[in-house]
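Apart from one protein chain that is not included, each protein chain of the complex appears where it belongs.
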């Protein structure tokens, strides 16, 4: 049994913390809004009143917050994780943030004797609930190994991909591919519908060939039904694509389709669909094809 | 045992005809270049000296040729399939061609008492050899059912998607999705390499999450190794994307990413890579990122 | 004074025919709808009851119709221009059509002893009314010189750009550039408005520098006022971009931005704005930015 501070008990964080409790750990949770903490206590965890309270006796600290500035505040501020963490504590940041911020956070941790890994996850709410997340981990090999037992509790695929920040870089690539796959499926669906094709049959055959994808397997039925309850929200995917396009520019890499999809996600958000599932890119294709009238 | 005329014994056609022989059918083959016919005879088939010779006593005629004009010539010309086919014969066109040409061919067949289905395939040379093709079939329901026993011999997924031409429409959508998936994977790989990430590990984790795809499973290792032996050639995929963008324009459907990928495939071909596997889109991304120097 | 048959008295054709009358020529007009012919007679021209009637005694035949199939019908059909034209007549096709169709028409004319030039125009309704059109002419040098006196009556810039079809090729390039310039101006306007900038002042300074363009000079004020009366209709520009992207594919040329703009024009048309001026691309940018709510 390990004492684990879990900061950020949202759609993703709550079920992840729950699995760690189920695995026998002593989980002390903190979240800005109190009901999420209460839910954790009902699940068998303990409540903390602030970050410092959660962290000060933890051997492992897991953070799962929305964006780079959130991580900077929660971890680096005077009331943050590193101000109260025990020397030798292991910090696992599961948030999806900028690779450069992840490296900055890791460097700050090292100075204070905290071991840090960046461990963003893929798989969405379903993956979090089913403990089948894919987790891409950046950091020192021994720290990643130290984190692995906890990550294995919430994920099905846990892979060490490189040094500090590498997890975030891989997550950025992941988000480009996922957004692109959704958009391609959306274009294919609208194209097939416009031609009067039976899309259920068509998707079966597409899925059986080289066009098959996890997006098709998991999202196509809901897209055909115009069911866009998140899942993973457009607003967050838009944020992630901003990270990815910035990281590509930083590296001098051309990502023509990635950048194009980022514009489409931007447009989807701008048209008021930020709260929908990212598969709502279908709505944009319909709109651009005059099929929403 | 059915007498089957098989016209077009190329990379795809030869193994497909072979499977039909193995399944006990009497396969009479014709190909413009003689060695392909000789190879069929060695496999246990019979040789025809021209289309008419192959077709005149066949109950089933299968055509597998490169492009729309080839189908028009092989099927509709005075020396073509329909001039010699027996009344009631079943014509299965496995070529990938324009949906409007498929509809025109089907209409011509119906006038002459030939039953016609369009049945383009997905899965490439490997799928043809392993008899695991995905086959999207357009035509009258009873004709599709008549064709199914033969298609089941060469394919793992055989689906009736709609009336005449619908198979080609679905194939066009398939080619858009496949090209897009390859391009996205290429961008992700160059992005990850530029950031110094271990791409083998990264692809493992991408494949385990929502970014997973058949393209990633089948193509990523060769792409990492810069191994671009076809497989499916850029020239052909370029042709197919022309069909897809035309079909989208005809239907008034916007396919922003599809059209963009078509331009990239065009560029890949223009830069002299038409003979490589379509996964060579990676070379274009490298070139655009200055990583080919 | 030359007897000129003028076929196609629409928004562009009517004022062009009028200028030729004003210049002292004997203009015999035909149009599918009769009121356009009556208007020409009032202007001082003569009425023809059919193409043959217009053409049979003409030394010069000018055609100005919407699209490639229209030209093929009006010119090549048994009741068309070439069936009735005098040997040695000069045919000036001012329509905007496919370069390959222009070459086919020219070849057909040559066989029958008709001299043919393709002479598509740029400048829109205003240019036609003010006789300030830009005219890009393809054909044999001596035929182009023979056509020049008539073209000078309706245009301010008349340039011989190459052999048969070359005028259409240049027009295709023209339409790519114009559509792109409009789209860029639309993006700039929405961007500036979203940032609260005084766009009238901003456009003044953009126009004074390297961002200046004829599109900015002629279209920006109406775009700021959301005034989209054509001018040149989205439907026609969409048709022209289809010609341009096909011609690029035929030549193996990558036109990434041109193809992208063609998709946006397609989307604008699909969303029901085909009858507006092409500067309505602004509406699409607003829609994609959620600023149309």
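Lettered A, B and C in written order, each chain numbered from 1.
Quick note on the criterion: contacts are C-beta pairs under 8 Å (C-beta built on N, C-alpha and C of every residue); 3 or more make two chains touch, one makes a residue touch a chain.
None of these values were measured; they are calculated from a predicted model.
Colleague: Which residue from A:18, A:242 or A:290 sits in contact with the chain not drawn here?
Modeller: Looking across A:18, A:242 or A:290, the contact with the absent chain belongs to A:242.
Colleague: For a quick check of understanding: of C:47, C:110 or C:202, which residue touches the chain that isn't displayed?
Modeller: C:202
Colleague: Touch as defined at the start, partner being the missing chain; which of C:43, C:56, C:86 or C:260 qualifies?
Modeller: C:260
Colleague: Looking at the whole complex, which of C:54, C:176, C:241 or C:283 touches the chain that is not displayed?
Modeller: C:176
Colleague: In the full complex, which of C:7, C:28 or C:188 touches the chain missing from this view?
Modeller: The one listed residue touching the chain not shown is C:188.
Colleague: Go through subunit C and note every residue touching the omitted chain.
Modeller: 99, 122-124, 127, 133-136, 156-162, 166, 169-170, 172-174, 176-178, 180-181, 183-185, 187-188, 190-192, 194-198, 201-202, 204-206, 208-215, 218, 244, 247-248, 251-258, 260-261, 264, 285, 288-291
Colleague: Can you name the residues of subunit B that touch the chain not displayed here?
Modeller: Per the touch rule, subunit B residues meeting the hidden chain are 256, 267, 269-272, 287-291, 293.
Colleague: Please identify, in ascending order, the residues of subunit A that touch the omitted chain?
Modeller: For subunit A, the residues touching the absent chain are 242, 245, 249, 252-256, 259-260, 262-263, 266-267, 269-270.
Just so it is clear, only the chains that are shown with their structure count from here on.
Colleague: Distance-wise, how many Å sit between the C-alpha centres of subunit A and subunit B, to the nearest whole number?
Modeller: Result: the chain centres lie 37 Å from each other.
Colleague: Please work out the Cα centroid separation of subunit A and subunit C, and write it as a whole number of Å.
Modeller: 52
Colleague: Note the residues in subunit C that touch 2 or more other chains, in rising order.
Modeller: Where subunit C meets two or more other chains at a single residue, that happens at 256, 267, 269-270.
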